[in-house]
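Shown here: the complex without one of its protein chains, the others still in place.
A, B and C label the chains in the order they appear, each numbered from 1.
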Amino acid sequence: MTGRILLKTALFFLIWMALSGKFNFLHLTIGLGLSLGIAWLNTWPLTGDKMRVSWVGVLTYVPWLFSRILASSIHMVRLILDPKLPIDPQLFGHQTSLPHHAAVVLLGNSITLTPGTITVEVSPNELTVHSIDPASSNDLLSGTLEKKVATVFPSQPRMKA
Amino acid sequence: MDEGALMNFLANVSLLLLLIMTAAGAVLVKDLIGAVLILGSYSFFLALTWAWLGAVDVAFTEAVVGAGLATVFFLLTLFLTVPREKQGQLPRVQWPVFVGLPLLGALLLFVATDLPEFGDPASPPNTHISPVYLENSLKDTETPNVVASVLMDYRSFDTLIETVVIFTSGIAAALLLWRKKS
Amino acid sequence: MGGPRRRMATTIAIIFLSLGLFFLLVAAIGMVRLPDVFARAHAVGLTDTMGAFFMLFGLAIYEGFSLNMLKILVVFSLLYLLNPVVTHATIRAALRAGVKPWMKGPS
Partner (left out) sequence: MREFFIFVLIQLVILIVVYLYRVVQGPTVYDRVLGLNGLSTKAIILLVVIGTIYDRVGMFVDISTGYALLNLVGSIAIAKYLEHGGAA
């Protein structure tokens, strides 16, 4: 617990120093106090349930997601500029078996971030997704996206209810 | 007019056109929520215009107050006043308020001790700004009263706009409160 | 000013900004053409992701390697973190308030 707080404090303090760009005593003290406070709030017993994040997973996931965003953006541009406007919107539920709330949040955010699909409703086990045409939701339906999200959160006990 | 000046002019004109369009839209639109949202976008553009004019601090204030807080407050008012089956209720006052507000007041009082004494001859305004006005006002404005010259000459635009604002709000309040005697 | 590195950064910035403007233009067209809120949200997503990416990266590259570049990247990552949340909240409100999504076909 203490270790996590200290780690987060160091991270927030680095961000503070990068953003403030001032290195006198007053600014550094305020920054240190604030980062300690925010780190403490972030490891609040109520919200900070155990979760492990694989940093290698994050580093591979972000570029992959970005390439998907680029591809679906180009698809979206073609759809919009097509004179016939060949869209075929659909609203469908998607069962997910991701082990953690944070993973579901990441999945939902990734879906919304990708042009062409939007998460409409979220519950721990099911996402309702609106997609603008069937091709846009390929990644989600084939389970690729979910597998990639699972690599960010390595195996851990199933969450409670 | 060289090319740079022309571009500058075009940027000015386009920003101002946006301002006028949004302001007119906020007045003309019949839907209340629509009007509030357009007013929010008007604040966005006002902030952008301030930024474009180089007044960054004013832009920041406008963004925070106009685009952020005012829109939310307007919407909140709308939703609390629109007649519905279940009337919105004001939240009950809770104990953090009783703890937090006195703390905030104490903090403000503590900070206020840092202010210079009233009429202190060594305070920054009295050593830097006032002498300049006192020395130059007669020469600049040829008005014997210094207060009048500061209000009506040095910050004449501010005074003018402030008067307009107070006048407008006075008219609005009178229109709202005025009733014909039956 | 001057120097081949500077000139290259400027060229890349111009290319990126033009690409960003293109994506923003397409998103604006989509905003007008698409039939309902749900479909338009996809167009806004296009603005939020690709438009912001190209514009802000172009500006960051033009700025050169400095604290300002870092700050622009912070704004950029902030946009990527926050915009999905905003879009999701709006669309969820629309669906919960009973707006029917536009569907293709005879209905």
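Going forward, contacts are C-beta pairs under 8 Å (C-beta built on N, C-alpha and C of every residue); 3 or more make two chains touch, one makes a residue touch a chain.
What you see is a predicted model, and the numbers here were worked out from it, not measured in a lab.
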In the full complex, subunit B touches the hidden chain through residues 3-4, 7-8, 10-11, 14-15, 18, 21-22, 25, 29, 31-34, 37-38, 40-41, 44-45, 47-48, 51-52, 54, 56, 59-60, 63-64, 67-68, 71-72, 75-76, 78-79, 82
Where the missing chain touches subunit C, by residue: 10, 14, 17, 20-21, 24-25, 27-29, 31-32, 37, 40-41, 43-44, 47-48, 51-52, 55-56, 59, 62-63, 67-68, 71-72, 74-75, 78-79, 82-83, 85-87, 89-94, 96-99
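Just so it is clear, only the chains that are shown with their structure count from here on.
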In whole angstrom, how far does the Cα centroid of subunit A sit from the Cα centroid of subunit C? 17
Quick one: report the Å distance separating subunit A from subunit B, using the average Cα coordinate of each chain. 38
Enumerate the contact residues on subunit A facing subunit C in the complex. 18-19, 21, 69-70, 73, 76-77, 80-81, 85, 87-91, 108-109, 112-122, 128, 130, 132
Touching residues of subunit C toward subunit A in the complex: what are they? 23, 26-27, 29-30, 33-36, 38-39, 41-43, 45-46, 48-50, 67, 70-71, 74, 80-81, 83-85, 87-88, 91-92, 95, 101-104
